[in-house]
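Every protein chain but one is kept in place in this view of the complex.
Every chain is named by a letter (A, B and C) in the order it is written, and numbering of its residues begins at 1.
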């Protein structure tokens, strides 16, 4: 039996379904992210685990106990909010000790525990500061420490990094992951940022329109999306119309040039129109080494993004993107040049209908 | 003579210098970005071009005319704000026609021009809508159209994309660049987002602490930063302590392994301690092909970011990062593995002092 | 959440009682001029009396002048403070608060003390007294007007709108008339309604300046003709509530409009 079990959860606000048919099992110590656009139901689901919302149907079981109808203060979950939510009238140590004080722990035990958690977030000397004296990143670390201090069964984080600057976001993200792994605490993390979900999680739950689209490891989600939505929402994807030339050995034509896919095309007739998907980073210039597929294209546009150079290319009437690492000493083709690009058989995913990959 | 000339500009608020020694020449039709952290003076400089602030010293010359002391309403600059700043009491067409109405253009000319600009932003059918009926992205496109309607000499954009979602940010960014190139309008763009500045601009002005750090093309700024600040602020950079082994032929040691740099080490003595900088994307696994430098390292951590897999490696006591494109069919080393990494001579930049690259 | 503590609901209920019991009692009383009968006689008596008509008209006109004066005083000042002197906002707010807490009685003594002596001697003429009355009312109206205009200006990001208009070539007159005022329409109307409601019933200043206003008339009636005075109370309340209702309606419309601009 899993540590955290969400079974047949649904939530309706008025007439509007916010969450439908939500089933998930989270193992002890696992880090699971809910990823999706705003309004997809990810935060509502998290709030049902915390007890701030009651599910319309379904049960929440933590460590074998059904907590579905328990009030939030009886659940022993640690919660970190986007808005930090530190108590402005208490200093850092008092904030962190708040939950322990409520649990009527002895004073010296509270003091010891506060020092422990302050050490975990590397803010040992900040105990006497007040929230308004801290930067956003520091406040969020204190909020994390406050949630950890009560040794919660489950740690819940609701877009904790959205309010922070890009550079701090990346460093705090790494810190959260390191602390979570060190303490082995079961964690549910809500975000709309795909890079955050992919880089942090053991498993990612992709949600859309109040439903789960796919559950899997970051690697599975990114490389083997099961639905059109997942494929489009996570990362950048080229979708190019193609025609099946010889289904038996995976041959297709794009712009009357022949490609081969590693995918089994069982059930697709020769001559049928399909869509193929290729991630931009799987394509490279043929001058750097040839892979099974080579396509003649025209360079339409080159955008320099820093570490990556994004090239828009045209094959016949189809425009698509390829990414290549920036290398100042390697000459790139110029806009208007006609060159060859190449990619492996495995990079070509064939979709028969718009809704299936 | 350049189209827009900023000469010896400085601005002091009270005792605090906001901009110092700012000199820049922008050619007609050029797209220049001011890039820097908040408080670096980039917005103040833009506001001096628009006329909302008067420089403490220095001159602003547009198309040969000194406008330094002209009020903003006499400068004919188009301005786009982060907060859209559409007039809530006017519909889209009235907003766009506002500047023309003030210039007392005939009604039918205004109507024609409004339709032209609406076509440019592809919102032909939105003329009768009010701002509150539009999404953020649409509002910002109308704000852009309003600024373009008066055919300004210079188009000024102050973080126009900061208030928008990630996906819309990227698509509107491409649209702004396309419109700017089509109309050939001289443009100054303020941003704190390095990818935005790099991908949009002909030239980037990197600012820090009220001063210009470096002016150059995105390629120059990223690949050949002239100051420590530029190197650190734009992109990710590994800084690793090393020792010069043989300055004459560019040999260095890191963790008692030998590296070679393409850089001239004139004036550095053998045995001197230096710092070397390598961008994470310039490093690859030696199993995929060897380059002049090969280093034995231990894999410390692997983070899956989607299109990129970021690997933290350790050479002796030095930790640094390498980036590699995600390929689901290529086996990566695992955490703890000891493997070889490789990079070119050109990828190794040697810094003698902390302040010099 | 199904766990709702009882306490706040009890408070809300008590507040309701506290407000509406007196009201229902008053309403009931006003309908009982004729014994053992529910009648509108008292209302008829009030509305047809010449003094009612005269004092109401007088107060109505004074209210209009107050609104005009307060609008002209407050709007450009607050706009300017928002635009150029945002650090002075606490001071301006302080000044408008003064008049909220300075008792009307003190205000009226101050006014009489200064303006009834040479060189001004305003109290010697009707128009002078009316002027003084309006000035007193403007003081009372300042907090409401200020808050309305301030909230209105805060909702539209004055500074950026002004700069946007400037960069499109607009001068100050155009900016005020075409950009700022149209977006303040709702805020100004709402301020005007509150001012109107307040002036119509004001008692202290009108009494001490000896003006033929509606407030003193009501007080006078209350001491002599209980039923008519109660009817008047109800009429006055209905009027006041109509004003506030209008204001809230306008406010809601404006919120919808403005929410979208964010």
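Methods note: a residue touches a chain if its C-beta (ideal position, glycine included) is under 8 Å from a C-beta of that chain, and two chains touch if they have at least 3 such contacts.
What you are looking at is a predicted structure, and each value in this text was computed from that prediction instead of being measured.
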item: Among A:4, A:26 or A:86, the residue in touch with the chain that has been omitted; value: A:86
item: Positions on subunit A where the hidden chain makes contact; value: 50-52, 71-79, 81, 83-89, 98-99, 102-103, 130-134, 139, 143, 146-147, 150, 156
item: For subunit C, the residues touching the chain missing from this view; value: 1, 4-5, 7-8, 11-12, 14-15, 18-19, 21-23, 25-26, 29, 73, 76-77, 79-80, 84, 90, 94-95, 97-98, 100-106, 109-111, 113-115, 135, 144, 172, 194, 197-198, 200-204, 215, 218-219, 222, 229-230, 233, 236-237, 240-241, 243-244, 248, 251-252
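FYI, only the chains that are shown with their structure count from here on.
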item: Centre distance in Å when subunit A and subunit C are each reduced to the mean of their C-alpha atoms; value: 55
item: Subunit B-subunit C separation of Cα centroids, rounded to whole Å; value: 53
item: Subunit A and subunit B, separation of their C-alpha mean positions in angstrom; value: 26
item: Multi-chain contact sites of subunit C, meaning residues that touch two or more partners; value: none
